[in-house]
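Missing here: one protein chain of the complex. Every other protein chain is in place.
Coming up: subunit A.
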């Protein structure tokens, strides 16, 4: 009879999982340890934080952000990072999806004792995703949601006066983004999508501590730790272009699991050639947010919604037609972006 298998790491306990990332069969305790330590190593090698940093954890209530909040709390206590952490949630206004997932965020807030701020699209833009989808249909609605969420996160973070936002983007997300940006020729994004930390001129730092964590391992961690997360997918259609890259990536991962980390390595190994001209960053003339045009993408999209021409807003070619259309009376605009200086007191979450 063959001897019972033992964990590839501690060599004593019975293995219960095969790590998708390495193929090793490991026990539960070793899995928790290496998962957390790898995230810690990622944080330390990129020098993401310094003691006293105020950090907002982007919390959607899904698996990635729930595990991120848990791991950040564990690592902050274990290694004494000295971080002041907050949960920051964006309420896109999707009935039957975000309202339920926010309940999960609220339960996590109770468990971890972290302050929570919720900022809604309705509050910031005067539109909910339900209303947006009502006007434009399901096609391209992810464009609105993605652009609005990015700015909402920055504005929520500014309101909390934090230095840093951490998000639950994992290795699969980053590999997918590399493929997607190659496929659509988005050179500007291709150049920065593998960076672990990005910072706009006027904006708050954004980091991805799960940059090298496989999605499957995040799910395993949540499952074995019995974390409370909301697993239902968005009720509106997913980003079709990303979906194309995702199907392909999942196939590649099945053929060779290291493909995910290999794609990230590829993305890190090249950079944009000097001959390629990228648009200079400026600030939006209407809301003060960082932008590569006179108006930021969020202001353009909001204007198109207000004019009832949202279907034209997702392509640059239609910008002139949008400009020619007179603005309605009392057109809603995004409030001017204002980053609190360190001397100013933080807003109450």
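FYI, a contact is a pair of C-beta atoms (placed from the backbone, for glycine too) under 8 Å apart; a residue touches a chain by one contact, two chains touch by 3 or more; residues count from 1.
In this section, contacts and distances are computed from a predicted model.
K.L.:
Given that one chain of this complex has been left out, which of "Trafficking protein particle complex subunit BET3", "Cytoplasmic tRNA 2-thiolation protein 2", "Transcription elongation factor SPT5" or "Ataxin-7-like protein 3" is its protein name according to UniProt?
P.N.:
According to UniProt, the chain not displayed is called "Cytoplasmic tRNA 2-thiolation protein 2".
K.L.:
Footprint of the hidden chain on subunit A, which residues?
P.N.:
With respect to the unshown chain, the touching residues of subunit A are 9-10, 12, 21-24, 29-30, 32-34, 36-38, 40-42, 45, 60-65, 74, 78, 101, 139, 145, 167-169, 173, 178-179, 181-185, 187, 190, 212, 229-231, 233-234, 237-244, 246-248, 251-259, 261-263, 265-276.
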